[in-house]
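Note that one protein chain of the assembly has been removed; the remaining protein chains are unaltered in position.
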Amino acid sequence: MKALVYHGPGEKAWEEVPDPVIRDTTDAIVRIESTTICGTDLHILKGDTPEVEAGRILGHEAVGTVEAVGAGVTSIRPGDRVLVSCISACARCEYCREGHQGQCTGGGGWIFGYMIDGTQAEYVRVPFADTSTYRVPEGVADEEILMLADILPTGYEVGVLNGRVAPGQTVAVVGAGPVGLAAITGARLYTPSHVIAIDLADTRLTAAAEFGADLTVNNGREDAKAFVQSVTGGRGADVAIEAVGVPETFELCTSLVRPGGKVANIGVHGKPTTLHLESLWIRDITVTTGLVDATSTATLLRLVESHQINAARFVTHKFALSDILTAYDVFGRAADTGAIKVMMTR
Amino acid sequence: MKALVYHGPGEKAWEEVPDPVIRDTTDAIVRIESTTICGTDLHILKGDTPEVEAGRILGHEAVGTVEAVGAGVTSIRPGDRVLVSCISACARCEYCREGHQGQCTGGGGWIFGYMIDGTQAEYVRVPFADTSTYRVPEGVADEEILMLADILPTGYEVGVLNGRVAPGQTVAVVGAGPVGLAAITGARLYTPSHVIAIDLADTRLTAAAEFGADLTVNNGREDAKAFVQSVTGGRGADVAIEAVGVPETFELCTSLVRPGGKVANIGVHGKPTTLHLESLWIRDITVTTGLVDATSTATLLRLVESHQINAARFVTHKFALSDILTAYDVFGRAADTGAIKVMMTR
Amino acid sequence: MKALVYHGPGEKAWEEVPDPVIRDTTDAIVRIESTTICGTDLHILKGDTPEVEAGRILGHEAVGTVEAVGAGVTSIRPGDRVLVSCISACARCEYCREGHQGQCTGGGGWIFGYMIDGTQAEYVRVPFADTSTYRVPEGVADEEILMLADILPTGYEVGVLNGRVAPGQTVAVVGAGPVGLAAITGARLYTPSHVIAIDLADTRLTAAAEFGADLTVNNGREDAKAFVQSVTGGRGADVAIEAVGVPETFELCTSLVRPGGKVANIGVHGKPTTLHLESLWIRDITVTTGLVDATSTATLLRLVESHQINAARFVTHKFALSDILTAYDVFGRAADTGAIKVMMTR
Partner (left out) sequence: MKALVYHGPGEKAWEEVPDPVIRDTTDAIVRIESTTICGTDLHILKGDTPEVEAGRILGHEAVGTVEAVGAGVTSIRPGDRVLVSCISACARCEYCREGHQGQCTGGGGWIFGYMIDGTQAEYVRVPFADTSTYRVPEGVADEEILMLADILPTGYEVGVLNGRVAPGQTVAVVGAGPVGLAAITGARLYTPSHVIAIDLADTRLTAAAEFGADLTVNNGREDAKAFVQSVTGGRGADVAIEAVGVPETFELCTSLVRPGGKVANIGVHGKPTTLHLESLWIRDITVTTGLVDATSTATLLRLVESHQINAARFVTHKFALSDILTAYDVFGRAADTGAIKVMMTR
């Protein structure tokens, strides 16, 4: 088959590789019909994650059709159309049992396109297929569902649920890239009074407004903290969601929230940050971090099916799977191309 | 009356001052029968909190008898024996209404011995008396109840409840001073599998064992992280409670917890700390901070009354109220005197 | 002043009565600008609540202006425009402190138009005014806010919050009268996949659809249980909200929910009902009951202010306060007049 293979920092190719085969009884082989590119794939290509071996097929998001299943797979079968989640869940380790599938110690967690071959290919081997895939409801198109592989549950679980967003609150989302937009989408499910998007790029703030932010701030030009204070009558945001991954934006988040507020970090950080405990110790702040567990996937599927979430809106550009190198180029130059998410279809 | 008056950094005196009087209709005047000294009082005396004015009567913990009440006070009356909480709650601002009385914006919060005259005196004016005092049950001695003014609700709410301690967990308490011992006492209410006390002083670890820590580590001599890992089969603590207030112990706490774990900060910090988001972003960690709200006081009173908590155990030294300068000396040299809490009685 | 006075079963009059005066230091006198009629008022007039004394002024919902305050009132003052909540909260009893203000044992709870004179008058005495009124934000009209005195917090707290409605769920609301419509409004804040309204009257189902029910069932003609089963793929509703108050509808609710589902009772019941424990014992069902506590009022005010809730929509008919007898007639014949809520304005 053909696949997008990582060949070390800066090097990738769409090339012929052996077809995947069932290795464990809990595996399935899925024929990829749609896949996408994540910011993490760009990080891997830059060499930021040296633990990824050359030769690895990238990608951790897909919709496809089950081609074959191992002897231990009981809930899906060949011909089923499924969402392949970015999180593989063994379902038997203590972390999986307590709902922290992203922390799976039984061989799962985030492994696609990282520890094992991924979904940017014509076929993929899916470990723990029973508990790592979701049947796609009839009549729901790939592009409505593909974002449920990673970005939407990430924004929802790590941003919105960890931040305990509730009706009537003021939610600040710092960073209006794809994950920030997913957090805005998720926050709107709880009817906050205000969702304030904060970013340095006006184009991203325009997208944020389309995705549900009723207020936007360009913190290159404006004082985001003063803005949030003025919106909230001097109180501060109830929840601040960090969707960038640098110390400055994290510190900004901790300065935006009111006493009793929550800071939900989604950003992937490469450096330590400063936590201003000299002022925060007394303010009843909660800071959370997290990798997605995909425990919300069934809920999100129902919301897509009942048209409560418009997940297709994330897809700004579509390509043939074989055109994936162009797709990488367009996604990699998002500032110029306006790409939010790209979709590659078989 | 006589009172312990702060006269600027390093200066204090037990001296004659005017009796307090009712100023607002919601005030009560309470005749102090027992009071104690908090580590915070020592900080104020060192000059660490320049906002405290010279002339201030110190102290924010007391048991006493109601002497007079303002026209708006309805639930206590002269002659009632009451616990005076360190937190004054206006009960009408949004923070009080949501259970964050420590953040009261209606004139309450932590104000005794800080913004207004405190409890190390023969009498004290108690604002918002209806919602800032608790009637002491019949037959419960002062020393069983005095610790409910601050230290026990602080350890319980900010350490145990924020850390969401649950049966079967492993709880690490870093710092075995009075507040750490209160956190250990509170944690035991939820029957964790293990409470591990970590401190640099063997005497404090001995006290920790008496208060309910089944395991102790002197982290001057031993590697606390390795110890916690070995106790938990390599997993890490479910909850780490910070009860010191310096960057090193906070960072230690974030290194002790397992994926999905909680770090509950109680310590009063004077400096920023480093949050290692480069490793923590993916580990589903929750960090909380907080000032006590005293929302647990009624619960703790019931636990004392039903002999489920031995609160008298904190009191290692007793003095006459007029001997308060000696009491300060003994409490200030806790490392030598073995003092946990001192009690001064009228 | 003029007031609507109950004179025993079936008897009421709009008549001259003495002006209310401040009795306790925590009282306020509020000049009524808008008030409304509740189904409960009709019950009292029928004689269903013999504990209500003849001579009582009815009504427990109002928007008005503070005329005078007692010496213990600190957070509102003459001239403030306020919402008068149906729940008076002493804020100092154990129930108030734990957020069960509807169960207040300190002299509050639901008392207006029941134990003390109510709001269908030109003035009303409001006990515990600091914690039983809410300042109305600038620029918000009476009709946008009046429903926050009772019906909206009742539907939201007792129906939606007790039922723990969450995104993606299927919520069945049995009874589409005013309180059922409030529950539908509240449920939509959590973005369920489906809100199914069930009623015997098509006119009420039409209203339910306007208020946010995406599916409606006339259970006089259709099998509601079969309908819910078909919508949910045989699973059952996640939450069923009872908003009628008779045994049949309560039993219907317990038959509609899936294993693990919630039945939130809002209806005022006059008779016992049957609980089918012979089948329910094994199904992980939660049944809740409750009187409103008004703890959500601040949240609902923010949602109205940010145009997330259209509360004015409940008001189908408007009258002068002096025309209250006509208003009672129109509201009492809701089936004919199509009245949901009537509003009387000074």
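Labels A, B and C are assigned to the chains in the order they are written; within every chain, residues are numbered from 1.
In this section, contacts are C-beta pairs under 8 Å (C-beta built on N, C-alpha and C of every residue); 3 or more make two chains touch, one makes a residue touch a chain.
This structure is a prediction, so every number in the text was calculated from the model and none was measured.
Interface note: of B:Tyr6, B:Tyr134 or B:Tyr190, the residue touching the hidden chain in the full complex is B:Tyr190.
Across the entire complex, the residue among C:Lys12, C:Arg31, C:Arg81 or C:His100 in touch with the chain not shown is C:His100. The chain omitted from view is touched by exactly one of B:Pro18, B:Pro50 or B:Pro167, namely B:Pro167. Interface with the hidden chain, as seen from chain C, comprises residues 95, 98, 100, 102-103, 245, 247, 250, 259-260, 265, 267-278, 280-291.
As for the chain not pictured, it touches chain A at residues 24-26, 70-75, 90-94, 97, 99, 106-107, 130-131, 295, 298. Residue positions on chain B in contact with the hidden chain: 166-168, 188-191, 193-194, 214, 298-300, 302-303, 305-306, 308, in rising order.
Here is the rule we go by: only the chains that are shown with their structure count from here on.
With centres defined as mean CA coordinates, chain B is found 41 Å away from chain A.
For chain A, the set of residues touching two or more other chains is empty.
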